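In what follows, a single structure is set out as structure tokens and then discussed.
Yeah, one chain of the complex is gone here, protein chain that is, but the others are all in their spots.
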Amino acid sequence: MSKTLTKPNTVKARAELALNDEFLRKAVKFTTERLRNGKKNASAEHGNWDEWRERGRQIRLHTIAHLDYYLNMFVNNARANGVHVHFAETGAEAVRIALEIAKHKQAKTVVKSKSMVSEELHLNHALEEIGVEAIETDLGEYIIQLAGETPSHIVIPAIHKNRHQIAELLSEVAGEKLAADTTVLAGFVRKKLRENFLEADIGMTGCNFAIAETGSMVLFENEGNARMVTTLPKTQITLMGMERIIPSFQDLEVMATLLPRSATGQKLTMYMSCITGPRREADADGPDEMHIIIVDNGRSLQLGDPEFQELLNCIRCGACLNACPVYRHIGGHAYGGTYSGPIGAVLTPALNKNVAEWDDIANASSLCGACYEACPVKIPLHEMLIYLRRRKVESGYGNKLESAGMKGFASIMRSAKRYRAALGVGKLGQKLVVRGGSIRTKLGPLKGWNAYRVTPSLPKTSFRQRFAALDEEIRQGLNEMSPEMRSRMERIVKQREQGKGGHGHG
Amino acid sequence: MAETDREWLAKLEAQSRAKQEAFMNGIAQRLKRPRVTEAPAHPFRGAPDFWNAFEWTPEERIERFSDNWRSVGGHVARLAGYEDVRSFIAAKANEMGARYIIRQNERELADLKLEEALPDAVVSVWNSDPDTNWKARSAEADFGIVMADYAAAYTGTVAVLSSKDKGRSVSLLPTVLMIVIPAERIRTRLGEVLIGFDRAGRENLPAGIHFISGPSRSSDIENDLTIGVHGPGIVYALIVG
Partner (left out) sequence: MKVSMFITCLSDALFPRVGEAMVRVLAKYGVRLDFPEIQTCCGQPAFNSGYWEEARASARTILDAFEESDFVIAPSGSCIGMIHHYPKLFENDPVQLERSRRLQGKSYEFTQFLVQVLGVTDVGAEFPHKVTYHPSCHGSRLLGVKDEPMELMKNVKGLEFVPLPFAEDCCGFGGTFAVKMADISGAMVAEKADHVKETEAEVLVGLDMACLMNIAGHLRYRNEPVRVMHLAELLAEGANLL
């Protein structure tokens, strides 16, 4: 089922492909706009949104700062509930454990509900290699699995596909022509997957949250497939990132307030399921055996790193993708990793020890901060992107031309004298390219810029050259400052000296 | 020599326990401090204080719950008593031609005596005999009928808890879901329901606690809303009292 596509290996090249795909751009734009408006309305309607964000952030900060305590507590409680808990330091280790369970259960099919960790591990492929059929059951995931692709959005995986493409894929499975009608297509998938749910040997899920005090795992979803997967097969395997922990059910209320509103603008997803162990002996449904695989796979690298630890606060809502203007134009696949958008641009290099090959992703951002503003737990992604760029430069992977340029920048900017001289040289240089007060050349350093814009030329005099005359004129005609203004200013200076910011100015 | 299931699980558990210490120590080491083994102060537990003080009157809760439930495509009926519940379900079953009905094994639902109200339908009671495949029975059902253990008005959510007598499948597999909600079980906030599970403690929790806020839905195809993708597409909230 998985098709290997050769993708270009830079963000820039992948983005170019996306930018030339009119349908993709329209589809992504349409959906992200709807989602972000939904989020805006839902958070405004709920009210006090910043207080909720701050509370969510505090709970996540606290849990991660004491992760050994809470994770350990979760593990002990889950075991007491009858869950078999496993630890995987690497993706390979997690795959090995999952395969061992599948082999031992002599499983033929595994039904899966949406799990980004499973995408991280490329688990479907591994299962297929030992002859186990892995079936994605989330409608969007099912579609992209048929297409042999990977999710391009963490909440709406098939955001890049239109109904005609989907109808074609599903018609192939059905063996007959299905109309490109959403209801028909979803109806077909319902019927088709229902058989799979009832027959599968193993149900596999991700994990939105894990409650330390009770050893429960929590899943948010709208379709009901995660409930199917945790109710019908005899064996359940849950893949859980080691940072998914929250202390209590009370804390779950905060996450349940933030996650659905941020993801889709819903007050709550249609289903929220809290699973505490396998079925009780007298129960007539639910799994007989339940496994939870706790996955590190690069997550612990962020612990104790003051610049990146907050990355572990992420609740995977996708709000940063929907808010991001870059994501809107290039879609998820251009990011080249499991996670896309602003969170992916930081998380992918972070989980991969910041190796150089991932670092160019950090350049695909204008640092506008829309991601931070949208984030329900206030992760400063826009700052983390800068830290990634700095680490790349510091470890010697900087672009040579750019490094030389920046050295020049520093040498000019460290002295006003050289800076003045540079303005002069600039004026001289531009004489070659200015036409009618502007610059339109598509050569040299302005090539990319001028492909879309006209550059203004330098004016005859800079501000600093003009200032002395201006100041002389001002001095002569200066109005008297009103006493009220003066006292306002004095008060602010005084407050500042006493250590108060004043006027919310930080 | 093939190992038994029990041996295999014991082996896995031994591996897991051995690894647990290293895993936790690794976290502490990364955090550059000794292992935390005592409960740390958790000053920001749960929702902000202003929120916890928020409460609607019982009548408001019913109204807001109903509004929310309808807004996502669910149906609501406000019924005076269980006699009305019985006739409502019977009327709907006749209207939709429901042939197979499954209900939880609960007193309130037994008292409805649906078998008598619907002589042509097959009414099954969850887990009422050990030889039936109850998951399959639920899957073939047209109607699933459950009691809500709790409800939260602010989000328009009901909570159903699993037990020997209350299958998870009953609220999931049938085409139509009927949830009977005694009005006094409707709280204002989700948190009022959740805190009960903290208080109950791990040992007293059921295997499945399911919060349901409307019909199964998806927007995965061109962001076009589809109802009834995997779970019930038609859901009734029958508020009693």
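By written order: A and B. Residues from 1 in each chain.
One rule holds for everything that comes next: contacts are C-beta pairs under 8 Å (C-beta built on N, C-alpha and C of every residue); 3 or more make two chains touch, one makes a residue touch a chain.
Note that the structure is predicted; figures quoted are calculated from it, not measured.
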{"item": "In the full complex, displayed partners of the excluded chain", "value": "A"}
{"item": "Residue in contact with the excluded chain [from A:Val184, A:Leu301 or A:Ile386]", "value": "A:Ile386"}
{"item": "Positions on subunit A contacted by the hidden chain, ascending", "value": "11-12, 15-16, 19, 25, 325-326, 329-330, 363-370, 372-373, 382, 386, 388-394, 398, 402-403, 406-407, 409-416, 419, 423, 426, 438, 445, 447-449, 451-456, 458-459, 461-464, 466-467, 470-471, 474-475, 477-482, 484-486, 488-490, 492-493, 496, 501, 503-506"}
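By our rule, only the chains that are shown with their structure count from here on.
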{"item": "Centre distance in Å when subunit A and subunit B are each reduced to the mean of their C-alpha atoms", "value": "30"}
{"item": "In the complex, subunit B residues that touch subunit A", "value": "5, 8-9, 12-13, 15-16, 19-20, 23-28, 30-32, 35-37, 39-40, 42-48, 50-51, 68, 72, 126-127, 134-136, 138-139, 154-157, 162-164, 167-169, 172, 189-191, 194-195, 197-198, 201-202, 205-224, 226, 228-232"}
{"item": "In the complex, subunit A residues that touch subunit B", "value": "27, 30-31, 34, 48, 51-52, 55, 58-59, 62, 65-69, 71-72, 75, 77, 79-81, 84-87, 89, 104, 137-140, 143, 156-159, 161-163, 166, 182-183, 185-186, 189-190, 193-194, 197-198, 213-216, 222-225, 227-228, 230-232, 242, 247-254, 256-257, 264, 266-280, 282-286, 289, 294, 296, 300-301, 303-304"}
